[in-house]
Every structure is written in C-alpha cells, then in structure tokens.
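All protein chains but one are shown in place.
The block that comes next holds chain A.
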C-alpha cells in the first residue's frame, strides 16, 4: 500500500523533475564544448546540437551556426578543433579570436545538408531577432551591436523589416549602423549615413562606440564622427545636469519633509524646536517597530508596513509633541532663547532613551518591493525609493496647505502667526492652537522619519544629521509661509547637488552654509518674509 503510493507519487512528480533538469541544463550549456562537439558529430547529432545551441538564446552562438550554414565551419583532423575559415583567416567559432593551427593541420569542412541549413536559418532567426519576445529581440540586437559582423546584415535587414516594437527597431537599426560603420567593405556614403543613426539610436553606448570607431575609421569619416561625438557630449552634459536637478529635487524633498514641521512651529509660535530632529528619529524607530511586529505576526502585510507606519508615526510623535508643549514649552512663552535650550535638553533625553532601549547600533527597515529597483525616464535613471519620497513630500506639502488654508484650525493658526494678541482678543484659544500646532509639526516630523528609513540609517543620531539642515531651510525660506519652505528646501537641495561635483560633498556643504549666512545679511527674515506689523513681533 505504502510502496504503491510512493511509486505513484514519484511517477506524478517525474515529468516535473525532468523538465526542471532540462531547464537547468539549458541555462548552463557549455557553448564552446557544444560547438567543438560538432566536429565529430553525424548529421543527425548535428541537428540535435544545433537545436541545443539555439535553445541557449545566446547571440554568441550565432557566428558558429552561421558559419555552419554557410559551409565555413571546419574540423582540424589533427587537433580535432572546430574553426571558422573565411578566405585564409581562421577564427574560433565562439570567441571570434584568430586561431593559429599547427603545420600538420588538416582541415575538413563540416558537412550539412539542405534540411539542416533550413533548420539553422530558422533557429537563428527564431532564437534571436525573430523571437516573439521583445526582450529577447532587444538582447539579440544588443548582442549584434556588441559583436558587429557584416555577415549578419541580411539577418538584421530582415528583422528590421518585420519589427513592430519601436524600441527594438531603434536598437536593431543601431546594430546595423554599427556593423556598417565598422567594416571597410561598405562604401563611404553608407558608412557616413550610419553615424547619425548610431548617435540617435544607440543610447548610452553611442559615445563609446563612436569613440572606438574614431581610431580605426578612415580620415574621410573622422569629421562626421567627431561632430556626432560633440553633439552627444553636449546632450550628455544636458542629461547630466537634469540628473543633478533630479538628485537635487530628491534631496530637497527630504529637506522639505524634515523642515516643514519646524517651519510651522517656528512660524506660529516663534519657537525653535531643537527636539525636532528627535521627532524624525522617533518616526523612523516607529517604522522599525511596526515592521518588526508585522514581520512576526502578519507577514503578508510586509509590503504595506510603511503605509501602516505612517499614521502610527504621525500620532505617536504628534502626541509626544503635544506632551512637550504642555509640559515644558508653554511655561517658556516669550522667551524663545530659553525654549531653544529646553528643547535641546529634551532632545538629549530622547536620544539617550532611544539609545538605552534599542542600543546605539543602526537598525534596518526593509524596503517594500514597490520601492526597490529603478526605472529609466528618457536618459535619467530614477530609483523607486527616491521617486516615492519625492511624491510623498509633495503629498504631505499639499495636505498641509489644505489644513492651513481650508480648515478652522488652519485659519486659527494663521491668525495666531500674524497677530497673536489680536487673535486671542477675537476669541481664539491660543494655548490650544499652540498645542495643536506643536503636535502637527511634530507629527509631520514623524512622517519624515518614516520616509527617511528608506534612505538613511536608523540610529539614535538620525535627527542630529538633519536638524541643522532643517534650520537652514527654515531660515532661508522665511517664516510663516509654507511656499517659502518649499522654495528654500528645493533651492538648497539643487544648489547642493550642483556644487558637489565641483567642490566635493563637504566643501559644497560648507559653501552652502556660508552662502546662507551671507544671504541672511541681505534678508534677515528669509526669502518669503511676513510683511507689515507682524514682523515687529
């Protein structure tokens, strides 16, 4: 009974086992060995080898198969090596390197018949350029571009005629152009015409290809190649600048997230909250804890742990913020410098608490699958992590604008910012507004902490790394205006990234600090200062 069942199980599993072994073999096929084995093979075996080679899908087998079909593949009976012979030149069928055989070499052609020739042609086309899968065709075209061979031109022409996918088509044309440009057999006009095709279609490798071609090309072609190269360099400079802008925006959105809560508390209460960085840090640790709980109890939610951490971090840090305001800061109104010192003390306590609980080492938060990897946007490569942080910063900013401009609390906050005494005379409970403002500012810091887990180490010192930058953003952008913070953060981010290549990261940062110090001399209240009587406060 038992044995019967076991046998049945094995029988059931057998097809799966076999296919998996097959797949494994296909992936690890030793191409040179297969090619070499063609020498002693019978016609029937040859057919098997061809289909094995074709099933690898590797463009490297194309020259060997092509040579076999053309009758250029030879076996050296003396050393039993398989070589390609074109004219008098001998080359290795896989690597394409020239081969020198001994004096006793005895070459005999490896014979094929018509049916095998047809098989080879179909295999070649189907395996590479004619494949149904655009990715395979793309890879094949890339392969042809990397290993240009004039023999492939008819194949490419055929493929180009049949191609429907624009991306693959461009690359195929580029491969064809590279082949034509690199070979003396074609006439100058064709080769000249190939240059712009390469420049426009070959993408990032165009510069390398053209630079390589420049050294071997005849003098007549050189000016054209040089001008194409100059154009490409210019284009690359533009894309480089755009990439820098993107990095700057990405850095700026991080700064924006870290600074915007600070801007609100500073704007409404005139209080510099030195513990703001620690709120960011606590938000990051909340994310860490949420992910820990989810991983242990609800692993199927792991991809959404960041989304779940957002409200948790907001309410936790918001509550701590309200606690700090009620417990310490409200006793110090009217003494901004003392508030600064007291909040610094709170920041030290929070830091050391976290260090005592979680230890001084860095903690890890795993990026969800939808935040890992990157994508290409024209010439820019954009990582999903950075992309989502920029989007997230934009959403937080928009929500905050809504809260400030469309809610009762926002109205009261703006009133208190502009004229505290008048607002309180009109019946606004300024202490309540203060507490809510502080809670909101701290909560947003917590949200920033959630985002920062994706790009920074989670350590007790996390907040310290951002606090001075956040101050710079607030001071630069001006108080009482969210747009000021936005412009300030993006300006500083982009300026930082543009200075970095010239001055280095550290010197660039120093320059930014010095520039802000100088800027503040010109505009002591920042870029977007409140005007009118409010300034006097």
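Following the convention adopted for this analysis, a residue touches a chain if its C-beta (ideal position, glycine included) is under 8 Å from a C-beta of that chain, and two chains touch if they have at least 3 such contacts; residues count from 1.
By our rule, contacts and distances are computed from a predicted model.
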{"item": "Per UniProt record, name of the chain withheld from view [\"2Fe-2S ferredoxin-type domain-containing protein\", \"Phosphoribosylformylglycinamidine synthase subunit PurQ\", \"Urea ABC transporter permease subunit UrtC\" or \"Xanthine dehydrogenase, molybdenum binding subunit apoprotein\"]", "value": "\"Urea ABC transporter permease subunit UrtC\""}
{"item": "Candidates A:42, A:114, A:297 or A:521 - the one touching the absent chain", "value": "A:521"}
{"item": "Touching the absent chain when the full complex is considered, from A:331, A:377 or A:483", "value": "A:331"}
{"item": "Positions on chain A where the hidden chain makes contact", "value": "266, 270, 272, 328, 330-342, 344-349, 351-353, 355-356, 420-421, 424, 429-431, 434, 464, 468, 471-472, 475, 506-507, 509-510, 513-514, 516-518, 520-522, 524-525, 536-537"}
